[in-house]
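Here the complex is missing a single protein chain, while all its other protein chains stay put.
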Amino acid sequence: MDRTDRLDRLAQGVRQIWANPAVFPFVFAFSVGLAVVLLTGGNPFFAYQEMFVGAVTGSGLRNTLDQAVPIIGMALAVSAAFRAGVINLGGEGQMVLGGLAGALVAIYMPGPGALVVPLAMAAGMVTGMLWAMLPALGQTRLRLPILITSLLLNYVARSITGYLVRFPFLDDSVTLTSTEKIPEAARIPKMPLFGGVSLSLVLVLLLGGLAWLVYKRTVVGYETQMAGLNGSFARYGGIGVERQTVGVMAVAGAVGGLIGTHLIIGSAYRFIDGELVVSGLAWTGLLVSLLAANRPGFILAAGLLFAGLQIGGQSMQRNAGVSWRLAQVLQAVVIVAVASRLALGRRRRKGRRSAEAEIEPAHVGEV
Amino acid sequence: ADGEEDEGIDLIYVTPGPIGINPFLALGEVGTERAAERLGGTSKTFESNLDTASQRSNIEAAIDEAPDVIVLTTFTLLEMADEFSKANPDQKFILIDACPDDPAPNLHCGVFREHEGAYLLGIMAGRLSETGQIGSVVALDIPFFKRWWQSFELGAASVNASVENSVVFIGGENAFADPARAKELALSLSAQGPDHIFAVGAGSNGGVFEAAGEADFLAYGVDINECPTAPGRVVDNNLKLVDALVDQLVEKVINGEAGPVESFGLAEGGTGVMALHPDLASSECVIADHPDIIAEVEAAAEGIIDGSIVVPDPLFG
Amino acid sequence: MFDQLFDGALVDSVMRAMIPILLAALGGMICDRAGVFQISLEGMMLAGAFAAVAGSYLAAASGLGVLFAVVAGAAVSLVLAFGAVSRKGDPIVLGIAVNLLMLGMTGFLLPQIFGVRGVFAHPRIDGLDRFAIPGLSDIPLLGPALFDNTIIAYLSLPLTAALWVFLFRTPMGLRLRGVGERPQAAESLGVSPTVYKYWAVVSSGVLAGLAGAQLALGNVVQFAENMSSGRGWIAVVAVMLGRAHPVGVLGASLLFAFSEGLGFRLQGNGLPVQITDALPFAVTLIALIAARKRFARLLDLTTAG
Partner (left out) sequence: MAAPALELRGITKRFPGVVANDAVDLTVRAGDIHAVVGENGAGKTTLMSILYGLFPPDEGEILVGGERVRFGSALDAIRAGMGMVHQAFRLFPTLSVADNVVYRAEPTRGVLMDRAAALRSVAELAERYELAVDPEALVETQPVGVLQRVEILKALYRDARILILDEPTAVLTPQERDRLFTVIRRLRDSGRTILFITHKLGEVMAVSDRVTVLRNGRSVAGLVTAETSPEEITRHMTGRSVDLNRRAAPHRPGDPVLAVAGLEVTGEHGRTAVDDAAFTVRSGEILGVAGVAGNGQTELIEAIAGLREAAAGSVTLGGADITRAEVADRRRAGLAFVPEDRHRVGTSHLASVSDNLLLGHHRHPDRQRRGWFKLRNVRAHARRLIETFGIKAGALNNPVSTLSGGNLQKVVVAREMSHEAPLLIAEQPTRGLDIAAIEYIHGRLVSFRDEGGAVLLVSAELSEILALSTRILVMFEGRIAAELDPAAVTEPDIGLYMTGAYLEREKGGAPGGRKGGQDG
């Protein structure tokens, strides 16, 4: 076999990889980013290098893992609803209210950490759950779409927490609108890993595994998925879709509240008004779930990736002078590319007879 | 860098958010750069993006580089400054605008007595207001900003006991950079009577000044001389000479002369108003047309400096 | 107390808050009628605001700013059109992604082009002039708001009426409604749903771009990161609450703008900001509940299966 032949085959192989429908959206997004940086006079290769280095080396790795905890957590939360066809945009409110409830228990509840921490988590979960059930009941009882009400309730949740922190639970010894500090004993400990990754990482990994098991192996997982794929079919088959809507929202809210609690008693150590909202973590988690088509394994991978993009983006801004917003652009373009089934070469959109197993484009409620 | 036996000193300035939303943050950068230049070294700026993850990763990246001093700003970074200074005893930190209760020996705080300048602005408003009503448009309802709006009220009351004060908060998604909301609030505030409005909204202030042009009121700015952005509509500003403070404090820290908390007010030249500034004539501030009030303000400033007038700090009693 | 709350300045403030929401919601309404669920109004509005400021700054002329805004809104809308119409992607996923994309892109371009972060204000940015219509602008209470305003504001109310005529009295409007209701039926009569959906989405981009221009060159004269701050989402709600009918959309936009303006007022009257901030959203929720019988169609659009 001669050289050019082999080169041809190599080129073909490379093409096969990057034109692969699961890979191409990333190739596309990074190409868009490259073009944008070039056009605005930056050096994209240096920028990408700094982004990568910053995300996986030194304290960057720990920060990436720490950032991945809430992203994966919120993605898992939203996946519970999305795969059942329930469009929950209220993750932020569920997270913020849960976070405050968890913080209050951690601050005011006396007792040993081993008791207070789980209780704080439980308080966060219950609060997030109850809050999430409001739009769920709105949909099942009043026929108000969850998509809209859950979104509007985010703003209400902000105001409620803002009020509570500003008035009854204000720590007036600091210059911020904030609760008191979480006592050392009531904090989620760090693991001796890469210089102190939060123990919550284990928690979300377990949650991911649990989600995988439930989605794949249980009757509930099957029923929720059937409802997400085709509500009429599910109803016809005897699945209580309405009750299920309330159920998956409750789970999504509980997990959201848990993550909110983690963010306060495992990371910030105070509930500062507005801080959780500003982080945009609920939205990042939502995007991760969409990208992963609600599949837990993919959520872990995509969550790590997005966390890395965010942390690496900071490093890129520090060292390459390219705004971290590029990371946000890359995240969004990946989703657009996947949702649009972008691909190279052959026509991707097969007719209804296509049996090929390909990465399915992100669909709310469709796995 | 890397703290080896290099000639000059290295400084890293870490912000809690985008520099553009707050002139205050820009001044911190100027001060850091100036110090580096004066002391023959280099400086870098790590700009965060308002969320804790980016702030944390920037501070850690700064610590990794082990510069001579890391300069942090605003109360937002208070917790992290405390945590990281205790965790890295060999690294020197400066924190501007806030201070933990028991700062580590390697953490040096620089705080301003903003209430002194705000008090002086209050005197101007108390004298100039025709409706006897004044107001403030403040970014957030947090205790820190009481130094501005409460002292503004106090100053006004000192010259006009019957003055009424109202305060509104910008809030919303983006309080420090939402000029549209600030403008609406200012307009609705002015419609209720106040004709002198204190804009304590950093990047949102532009909205208040635009409102001043549309509804007939006069505004007051913060941190820098904001009069030129809206000539004829801004009376004066509560200046915070962050650049000077950072510059001085860096030098003190390098020379080992800095205490745990350095407070800067009128006496130290850390805060002030344009009325008493040498550049008043070219400032485009409305106050320049009122020499009588300037005289009164000057007297009050002297009283504050010599202690005959006490402007209480609304934050700590 | 009431005369303290309600006066000309409140009307003015309500009008200013309403115009961007109304324009974007009219765009969303057209898409809804064409059967495309449009939730990227927020992103397109932001793109419009950025482009408006950029154009106005570069040319020192507000006209060019508006043109830039319209082009930017339309360009961004093509992402949704391509993804949702040509590629049959999920419009909800695409809409959320487009919103994030524009937040990132404008935030990225701001320092890259103008060297500032956060807020970009500059004397070169030419704001939209307000034209007073002599006589009418002197009408007490309503005059200044309605007849001393920017060109975009003047456009928006007649546009609402024009869209009503377009939708319900012209052949194109009939075809558009048909496309939204039964694309196969339209296609079998030679009307291409794809073409109509593209135009609908691009129109919404143009309108959201205009909304952004009004925000950044009319309401204020500067660009701030994330300055649309949720108005696009409110427009989505307005489409729903107004049942994709021009009059309903106008009413819903007005309701929201009014409760926001009222919130600002109430804060001046001593209500805590934490409560007044929630007012427009709470009022919208209550309006939704009151009008709940009517949302079956949207519910079908937004729930899988």
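Going in written order, the chains are labelled A, B and C, and every chain counts its residues from 1.
Definition applied: a contact is a pair of C-beta atoms (placed from the backbone, for glycine too) under 8 Å apart; a residue touches a chain by one contact, two chains touch by 3 or more.
Keep in mind the model is a prediction, meaning the values are calculated, not measured.
Novice: Among the chains present in the display, which ones are touched by the chain that isn't there?
Specialist: Within the full complex, the chain not displayed touches A, C.
Novice: Would you mind spotting which of A:103, A:226, A:268 or A:311 touches the chain that isn't drawn?
Specialist: A:226
Novice: From the list C:16, C:117 or C:177, pick the residue that touches the absent chain.
Specialist: Once the missing chain is taken into account, the touching residue is C:177.
Novice: Tell me which stretches of chain A touch the chain missing from the display.
Specialist: Touch set of chain A with respect to the missing chain: 217-220, 222-223, 225-226, 229-230, 232-240, 350-355, 357, 366.
Novice: State which residues belonging to chain C touch the missing partner chain.
Specialist: Interface with the chain not displayed, on the chain C side: 165, 169-171, 174-175, 177-178, 181-182, 184-192.
By our rule, only the chains that are shown with their structure count from here on.
Novice: Go through B-C and A-C and name the pair with more C-beta contacts between its chains.
Specialist: A-C
Novice: How many angstrom lie between the centres of chain B and chain C, each centre taken as the mean Cα position?
Specialist: It comes to 36 Å between the two C-alpha centres.
Novice: When the C-alpha atoms of chain A and chain C are each averaged to a single point, how far apart are the two points in Å?
Specialist: Here the centre of chain C sits 28 Å away from the centre of chain A.
Novice: Can you pull out the residues of chain A that are in contact with at least two other chains?
Specialist: Only 162, 166 qualify.
Novice: Do you know which chain C residues sit against two or more other chains?
Specialist: 110-111, 117, 230, 272-274, 277
Novice: Spell out the residues on chain B that touch chain A in their complex, using ranges where they run on.
Specialist: So the residues of chain B in touch with chain A come to 44, 46-54, 56-58, 60-61, 63-64, 75-76, 78-79, 98, 101, 140-144, 171, 173, 315.
Novice: For a test of understanding, state which residues of chain C touch chain A in their complex under the given definition.
Specialist: It is residues 79, 82-83, 86-90, 92-94, 96-98, 100-101, 103-105, 107-113, 117, 230, 233, 236-237, 240, 272-275, 277-278, 281-282, 284-285, 288-289, 292-293, 295-296, 298-299, 302-305 of chain C that touch chain A.
Novice: List the residues on chain B that touch chain C in their complex, please.
Specialist: Result: residues 17-22, 47, 135, 141, 166, 168-169, 171-174, 176-181, 183-185, 187-192, 203-204, 206-207, 210, 215, 229 of chain B touch chain C.
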